[in-house]
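With one protein chain removed, the remaining protein chains of the complex are shown where they sit.
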Amino acid sequence: MPIASVPLSWYLILGAALFWVGLYGLLASRALIRTLMSIALMLNAVVLNLVAFARFVEPARTAGKTFALIVYAIAAAQAALGLALLIAVRRPHSTVAVEGTDVLNRAPRVVDEGKR
Amino acid sequence: MFEQIVFLVFAVFALVAAIKVVTTPRISHAVLWLMSCFFGVAVLYLLLDSPFMAGIQLLIYTGGVAVLIGVASVVLRGAAREAQRRVTHSWPASIVALSLFLLMAWMTLELPLPEAPQAANPEGSLALLGAALVDPAGYLLPFELIGVLLLVLLVGALYLGKER
Amino acid sequence: MLISDYLYLAPVLSLLAGALLILLLDLLADREQMGRWGWKAALASGLLALGSTFLLGDAPVRVLNVLAYDVFTAYVWRLLLGALVLLILLGESYVRSHTDEPGLFYALLMFFAAGALLVAASTNTMMLLLAVELLSIAGTLLVGFLHADRRATQGAIRCLVYGSAMTAVMALGFSWFYGLTGTTDYALTSEALSGLWGSSPAPVIRPIALVPVLAFVLVGLVVKTGSAPFHHWLPGASDVSGGFVGASAPVAASLAILPKVAGFAALVRLTLVMLPEALDLHIVWRWPLVGILAVAAMLWGSLLGLRQHNIKRLMAFSGIAQLGYVLIGVVLATEAGLSALLVALTAYVLAEMGTFTAIAVVSQKMPLDLVSDYRGLYRRAPLLALGLLLFILSLFGMPGTAGFIGKLWLFTETFRAGYIGLLILAALSSVISLGYYGRVVRAGFMDSDAGMAPVPVPAAASVVLIAMMVGVLVLGIFPNTWLRWAQAAAQVFFASG
Partner (left out) sequence: MIWSELLLRALGALGMAILPLVATPFLVSGSRKVVGRIQNHRRPGGLQIVTGPPARLRTLAAVIKQLSQGLIIPHGADRAGFVAAPILAVALALATWAVIPLGPEGLQVADLEIGVLYVVTVSLLAPLAVLLAGWSSRTGNAEDGAFRAISHLISHKVPLILALLVPVMLSGSLSLQEIVLAQQIPYILPVPLAALLFLLAAEAEVGRLPLGGAEASGAIATGTLDEYSGTMLSAFNLAEYVNSFTVSVLFSVFFLGGWRGPWLAEAPFLGTVWLLLKAFVVFNLLVFIRAALPRLRRDQLLAFNWTYVVPLGMLVLVTVALVDKLIVTLGVTSVGWWGAGLLAANLVIGLGMVAVLVWVERAGKVHRAAPGMTLRDGPRPEER
């Protein structure tokens, strides 16, 4: 098998493309859910960069992979925080009396009222 | 050659999926495209000789983040509908994004990048990574700090999401 | 080796321990008890952290491979922790009356401060990224803390979106540094970059090709820590995206002080440790990149400050202009310039802390925070008015105040280094700032207070106010010890050559 049949620059250009598609989404979309997705795309591109670099520049690859893991953790944290905020900001709209005591059952219905 | 074809197929797939994420009007479809994009990138990690990263990519992004966003859009159906209405094509944004992409592409070609990859993944590289994460001379503190970050997030998100 | 490393982490650890303790107490105690005990626990852990920095000695130490403890770190940590202690005192009455979860608020504040400490000390890009993220997530949660207030949640969302985007941009820049050098450690990066550059007769890299990467890192870090103008003009941010308007006064003060000080420390470390000084890269980074940022911050802050009627926003813009001056210290990147930077930063913290205390007190009574609410303040609350005057004079740079020393030294060094254009712009911005500082002073001392009620000043707030006033005056009149200390801190980066 020929070595380096896929050059590093291909990965990096793909990473750049994904990153700026994410940025486009961030700028163009005003809905929080889609904004969160765009940010996930951007961080995903960063991880692609890191993994590709790790393959090519670092023999042990520990720094690159650790860095990638950290970016993953940050991405997950941001998504979770965003969704918590989304729920917090939706709630003041809704004025619903909920029947039953099943707390977890309540969530979808409460928000249903928020769509007005 | 074979690898190049695989790369191109999945790179185009991931890129198209990413573009769909930001352009498709329906939010549920956007989430599915997001998952597809993550999946395509995970395949590229296999190509990069990092099955571990591929697994983590699927675990955290597809299984975690994307499912989370999907659940949220089920929970917040109202918000999802709103998002549907608000997808607009924005010329300034696309010009900014495109020019920055061209800048990065130019930079990538301009900089001296290594031609050949390092040696293939040695046996037990996973153990090496694990050891580096708990080694005081490695990345012990960042690893611990991830825990603190997630704790803060957990506490804060619970507070924000609490009913009152 | 491990144990002693953790010893150097004592300030961070005591903050984290304090936070966990408060969270645990929160489970056991009810709201009343938390209101009474929460801030005391927070204060205790803050003081413990502050005290522990005095036991650590001066020798530079590498902590767990990713942090550096030296005189510079010690200086910045003490500044941060001092501010934290005062913030806790200041927030006490406000928090007790405005939230039903005081314990959680203090826990988040502790985490926030711990993040700031780690940002200031980190010597590894991934550590820096993670610490900045801790700082910003805790900050976002603080902004969104007052639940009943929809503005707070909106502010938090804005914080999160811009913050996340900036994290991504910064991470992209760092990934390139890693890609070019194969390491994330500052010092090793510097070595590797020198290797890429210096050995062969013609440099392998043209510096221009790395400008985007440098710009990503700079913009990401600076916007994320709020030390530059960007967080004001990003799309849709007629409100301040940093959450100043949405945030309550104690939160606004925390956001105005802790991340910025930490961000400056990180910026200094990046400039002086990561970018090899002999190379063009270092020069490109300082000027034009940081320089343009400094000019933009000064002019932007001053000009927009003129148009503000909300005092919180006015002070936010003034803070931006102030940090523009401080950025000049990074442009200079000399030993004296760096000492001047530390001095100016300290003066900024003192004045800002005092101003926000005054604003917080008035805001309790008049929540709209208009400049016109301060009419005749010297008759309604003499201590507040005097303090405000003193802090504004210090921000402007009146002789006899701490602000004067910092500004004078910075400007002298700028002159000496030959950045005449920069000096002129800084002076210009200083003159412009008279316009809005003057407005506040005129409202407080000259306008009549007809129809305005007196403002009661809580005990904790007067303690903070008086402490800040004394600080501003003492440092302004007898600055010698302080200056020597700042010089010692700056020497860390220049001692070896």
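By letter and in written order, the chains are A, B and C; residue numbering begins at 1 in each of them.
The criterion applied here is as follows: contacts are C-beta pairs under 8 Å (C-beta built on N, C-alpha and C of every residue); 3 or more make two chains touch, one makes a residue touch a chain.
This structure is a prediction, so every number in the text was calculated from the model and none was measured.
A.B. asks: Consider the whole complex, including the chain that is not shown, and state which of B:Ala18, B:Leu48 or B:Val75 touches that chain.
C.D. replies: Counting the whole complex, the residue in contact with the absent chain is B:Val75.
A.B. asks: Where the complex has a chain not shown, which of B:Thr24, B:Thr62 or B:Thr108 is the residue touching it?
C.D. replies: Selected residue, touching the omitted chain: B:Thr62.
A.B. asks: Could I get the residues of chain B that touch the absent chain, sorted low to high?
C.D. replies: Given the touch definition above, chain B has residues 28, 32, 35, 51-52, 55-56, 58-59, 62-64, 67, 70-71, 74-75, 77, 126-127 touching the missing chain.
Everything below uses one rule, namely that only the chains that are shown with their structure count from here on.
A.B. asks: Using mean CA coordinates as chain centres, what's the gap between chain A and chain B in Å?
C.D. replies: Taking the average C-alpha coordinate of chain A and of chain B, the gap between them is 6 Å.
A.B. asks: What is the distance, in whole Å, between the centres of chain A and chain C, each centre taken as the mean of its C-alpha atoms?
C.D. replies: One centre to the other, that is 28 Å.
A.B. asks: Please compute the C-alpha centroid of chain B, do the same for chain C, then give the distance between them in whole Å.
C.D. replies: Centre-to-centre distance between chain B and chain C: 31 Å.
A.B. asks: Which positions in chain A are in touch with at least two other chains?
C.D. replies: 12, 19, 22-23, 27, 32, 52, 56-58, 63, 66, 70, 73-74, 77, 81, 85, 88
A.B. asks: Can you tell me which residues of chain B touch two or more of the remaining chains?
C.D. replies: Touching at least two other chains: 104, 113, 138-139, 142, 146, 149, 153, 156, 160.
A.B. asks: State the interface residues of chain B toward chain A in the complex, per the touch definition above.
C.D. replies: Listed in rising order, the residues are 1-4, 7, 11, 14-15, 18-19, 21-22, 27, 30-31, 34, 37-38, 41, 44-45, 47-50, 52-53, 56-57, 60-61, 64-66, 68-69, 72-83, 86-90, 92-94, 96-98, 100-101, 104-105, 108-109, 113-119, 121, 125, 128-129, 132-133, 138-139, 142-143, 146, 149-150, 153, 156-158, 160-161, 163.
A.B. asks: Please output the residues of chain A touching chain C within their complex, sorted ascending.
C.D. replies: 12, 19, 22-23, 26-27, 32, 35, 39, 42-43, 45-46, 49-50, 52-53, 56-58, 63-64, 66-67, 70-71, 73-74, 77-78, 81-82, 85, 88-89, 92
A.B. asks: Can you tell me which positions in chain A touch chain B when the two form their complex?
C.D. replies: Interface residues on the chain A side: 1-14, 16-25, 27-34, 36-38, 40-41, 44, 47-48, 51-52, 54-63, 65-66, 68-70, 72-77, 79-81, 83-88, 90-91, 107-108, 111-112, 114-116.
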